[in-house]
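For reference, the structure is listed below as structure tokens.
Removed: one protein chain of the complex. Kept in place: all other protein chains.
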Amino acid sequence: MGAVRQGPCRRRAIAMSSEPVNQVRIQMRSDPRLLAGVRELVAAVAHRLGFDQLTSSQIALAVDEALANVICHGYERCCHKPIWISIDELKDQPEHAIRIVIEDEARTVDADCIRSRDLDDVRPGGLGVHIIHEIMDTVQYEPREPAGMRLTLIRVGNRRPASAKDDPA
Amino acid sequence: MGAVRQGPCRRRAIAMSSEPVNQVRIQMRSDPRLLAGVRELVAAVAHRLGFDQLTSSQIALAVDEALANVICHGYERCCHKPIWISIDELKDQPEHAIRIVIEDEARTVDADCIRSRDLDDVRPGGLGVHIIHEIMDTVQYEPREPAGMRLTLIRVGNRRPASAKDDPA
Amino acid sequence: MSDLQIDIERRDGVAIVTPRGDVDMATSPRLRTELKKLIAAGTTRIVVDLSHVPYMDSSGVATLVEAMKSLRQVAGSLALCNMNPRVRAIFEIARLDQYFTICESIEEALPGT
Partner (left out) sequence: MSDLQIDIERRDGVAIVTPRGDVDMATSPRLRTELKKLIAAGTTRIVVDLSHVPYMDSSGVATLVEAMKSLRQVAGSLALCNMNPRVRAIFEIARLDQYFTICESIEEALPGT
């Protein structure tokens, strides 16, 4: 858990701009059947930090999608690998703010390879990364020492700015 | 997490009689507002291990009572202290079995001091330890190195033997 | 979820108290405050409608035992209704299902209260 201090610069910038108040850390196996329990916990903690019910369940959805991606793409559906999740409150923000860091020991991929597809081409799959970006204000993938990936998710306040940024309509 | 191997004999006997398959570990602050999230996670994991809904929520209740006691009696309601919870599946049992270990860094108390009161004297409080014993098959308090207490809870199968043992009726 | 809302309604001299949310160590102090306020204000007949309480732990039970004891001292009464099976189980485990008046519905709780 000292890993938090070892991240490269981009992540450190976030950590230092807003001192986290540690809430909960979880270590889980990469088993899809554990997702229900983890998202219930995430939703309950987010709600306790001040997010409304709908926003809390959306934050839980973003975490669920990120964990599903680690299991599916990182660990290639192997059920026995470790995933670490830490949930913190960021205190010096204008509104209530939550930071969730998800770490794995899976293969390290280039963060640019993890991206959303064109939604106009309606087909099954390829929605997870889009959903994560829609819900969270900060979404940052980076390599983790000694192996794997670290994903940092931050959400501030209940209201998300209108998500028209990539929507010409 | 190496602490599991450092426990005294009584606990090691349990661990060795039934090799655990590790599911989830949680580190939380001693904040009552985190209890809701943790018990949702415990109930979901228990259910996924094969316990029915009612039994799963009772196991979550036993964990909730044990955590409330750590916060209340161990840490005297201080909200910032660490509590560790690990949830494992015990594989070589006749039925599905769950083991939950709760550890704290609070004061070390004699396990004999942690006991249920006479329920015939109806008054507020003093029910937590009784509830934990009614729900779980094994309830074992012991000192933890370097500080605090470790509580091991085991439940095997959905059906509990009739709890008439201390009830003459 | 961890917050608790409490609605209070009066019907025929009975206070119907409706908590909404889990009643646990974090939230039972709120229920305790509301019940104490009612009793301090002279209310002697209370029905607690538990239909919106998905979960209760021993701190919730302790809160209800305390209110029941205060009400008995003034020859008052407290009835519980609409418990879900999870909540009912804790009263059975605590062997308090005989101590409390437990009803299926508010209507059933009202006349005998």
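A, B and C are the chain letters, set down in written order, and residue numbers restart from 1 in every chain.
Here is the rule we use: a contact is a pair of C-beta atoms (placed from the backbone, for glycine too) under 8 Å apart; a residue touches a chain by one contact, two chains touch by 3 or more.
Predicted model only: the values in this text are computed from it and were never measured.
Novice: Out of B:47, B:96 or B:130, which is the one that touches the chain we can't see?
Specialist: Only one of B:47, B:96 or B:130 touches the chain omitted from view, namely B:47.
Novice: Quick one: say which of A:28, A:42 or A:61 touches the chain that got left out.
Specialist: In the complete complex, the chain left out is touched by residue A:61.
Novice: If you put the missing chain back, which residues of chain A would it touch?
Specialist: Spelled out for chain A, the touching residues are 32-33, 35-36, 39, 54, 57-58, 61, 64-65, 68, 71-72, 119, 122-125, 127-128, 130-131, 134-135, 163, 167.
The definition used in the following text is that only the chains that are shown with their structure count from here on.
Novice: Please report how many Å separate the Cα centroid of chain A from that of chain C, as a whole number.
Specialist: 40
Novice: Approximately how many whole Å separate the CA-defined centres of chain B and chain C?
Specialist: Chain B and chain C have C-alpha centres separated by 27 Å.
Novice: Which positions in chain C are in touch with at least two other chains?
Specialist: In chain C, residues 1-2 touch at least two other chains, as defined above.
Novice: Residue numbers in chain A touching 2 or more other chains?
Specialist: Those would be 43-44, 48.
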